[in-house]
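Starting off with a structure, shown below.
With one protein chain withheld, the remaining protein chains of the complex are depicted in position.
By letter and in written order, the chains are A and B; residue numbering begins at 1 in each of them.
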Amino acid sequence: MSSGRDAILARVRKSLARGPVDDGTRAELQARLSGHPRGIIPARSNRDHGAQVDLFVEMAEAVAATVDRVASPDGVPDAVGDYLAQHNLGADIRMAPDDWLESIDWTQRPTLAVTKGPSAGKDEVSVTAAFSAVAETGTLLLHSGPSSPTTLNFLPDNHVVVLRSSQVVGAYEDAWDQLRAAGAMPRAVNFITGPSRTGDIEQTIMLGAHGPRRLHIILVDDG
Amino acid sequence: MSTTRPEVALFVTCLVDLFRPVVGFAAVELLEQAGCTVSVPEAQTCCGQPAFNSGDRVDAKTVAAQVIDAFEGFDYIVVPSGSCAGMLSKHYPELFEDDPAMADRARDFARRTYELMAFLVDVRGMTGLDAAYNGNVTYHDSCSGLRELGVKQQPRQLLASVEGLTLIELPGAERCCGFGGTFCVKYPDISNNMVGDKTTDIEKTGADTVLAGDLGCLMNMAGKLTRTGSSIRARHVAEVLAGMTDDPAIGEGQPE
Partner (left out) sequence: MKTTTRQFKDNARTALADTGLQSALDKMETGFVVNRANAAARLPEFEALRDQGRDIKNHTLEHLDFYLETFEANVQKAGGHVHWAATPEDARQIILDICRSVDAKTVTKGKSMIAEEIGLNEFLEENDIAPIETDLGEYIIQLRNEPPSHIIAPAIHVLKEQVADAFHEAHTDLDPGRSLEEPQALLDEARAILRQKYLDADVGITGANFLIAETGSSVIVTNEGNGDLTQTLPKIHIAVASLEKVVPTLEDASALLRLLARSATGQEFSSYTTFSTGPRRPEDPDGPEQYHVVLLDNGRADLLGTEVREVLRCIRCGACMNHCPVYGAVGGHAYGWVYPGPIGSVLTPTLIGVEEARHLPNASTFCGRCEAVCPMRIPLPKLMRHYREKAHEEKLTPAAERAGLGLWAFAARRPGLYRWAAGLVIRVLGALGRRRGRFASLPFASGWTRYRDLPAPQGQTFQQQWAARNGRRGRGA
């Protein structure tokens, strides 16, 4: 459809009363893209790291996520097991094939039945890591990749995210900087803020529309 | 309160001129209390909103130019209506944006123009006055005054000094009453729904009087109140502040 393309661009330029952007402007715009300047960052998240972690927890809980803080990675299997028990869930968990998650000794909680890989829609509980978390709104950032199947974030009824406190940043922009530093833009970047919800029936909020009914965050204190 | 004695021209507005002169006299009274010398230029008719809002820019400009002429030379132009004041101070400059001969004059005119409550409090520094009104009143914030001119706290501040008056805040006070100039006759069914919601809210406050700063909205609300058999009275806020409440309220009959 290149004719459509050229015609549309020509109409855009006609409306802007100019031809293609000149070289000087192009250079400026390129510089804006590569410099990706930050705009106003709400002061809310401008605090020391410990307080940012607290803010993250507060904001996440405000949108009906549950948060369990554990002192070390060793505490994670029990935290998962307790969560399953608390909600009367079976012992099967579908885990992301993530190096850090795999470094945890899951046999500490022998009842857990761990399988790894993406979800085909039959799993009740997924356990994933996160790339980072944004204190500003209690938002988790997960992205697709070999160690992080996107289906785990949306198909299971219960999504358990194991987050290290060192991964918490203040604002979205901080997360972008880290992501850029990590390499090319992944296929999917998911900002997740609380469990799935809808207000489509008489403006009454209900949880668990299509995505997870529950979002549980296990926050590992790692300084 | 400011000590110089400014020359103020009252822009009466056509609704006040035609339907409720007492509002004009109340405005004059309040302006004089605020230490102003008040004139009423004779060559005024209407602010031009009927044309402007109907898409008739040509006639709106003609009328606007005439108003600007008629009010030349005064320190201030004061209007007992947020809607007309908004037209004068926000939209006149817009109308003449592309007219080099008039643009500066329109901007200068706009700078000198104030809605009555805003003028008394913000310009003249009035903090209270000597008036009494026995009753529970509620207050409707007319749209243009509120959103174009930021009139909100000024009438409340002045009302707070009126002896015997209790102000009960109106839930949804910032929602339009459905008047909208020609809107109310062009889309009567929709307008009726809006004013019905408004008068229901007014009734729920338990107030005996509803006040506002725009006669258009007041006539709309009063007309709906009397039609539905309500005994709640409607008055322009200036009437109460100036102590001119001997006349029957808007839409109220003469005592036999």
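Simple rule for what comes next: a contact is a pair of C-beta atoms (placed from the backbone, for glycine too) under 8 Å apart; a residue touches a chain by one contact, two chains touch by 3 or more.
Here the structure is a predicted model, which means the values were calculated and not measured.
**Q** In the full complex, which of A:52, A:132 or A:153 touches the chain missing from this view?
**A** Checking each option in A:52, A:132 or A:153, the one touching the absent chain turns out to be A:153.
**Q** Contacts of subunit A with the missing chain: which residues?
**A** Within subunit A, the residues touching the omitted chain are 1-2, 4-5, 7-9, 11-17, 20-21, 25-26, 29, 32-33, 36-40, 42-44, 59, 62-63, 97, 117-118, 120-121, 137-139, 144-146, 149-151, 153-155, 171-173, 176, 185-204, 206, 208-212.
**Q** Can you name the residues of subunit B that touch the chain not displayed here?
**A** 7, 9, 12, 14, 16-22, 24-25, 37-46, 48, 50-57, 59, 62-63, 66, 70, 73-74, 94, 143-144, 147-148, 172, 174-176, 178-196, 219-220, 222-224, 226-227, 247-248, 250-254, 256
In the analysis below, only the chains that are shown with their structure count from here on.
**Q** Quick check: how many Å separate the C-alpha centres of subunit A and subunit B?
**A** 52
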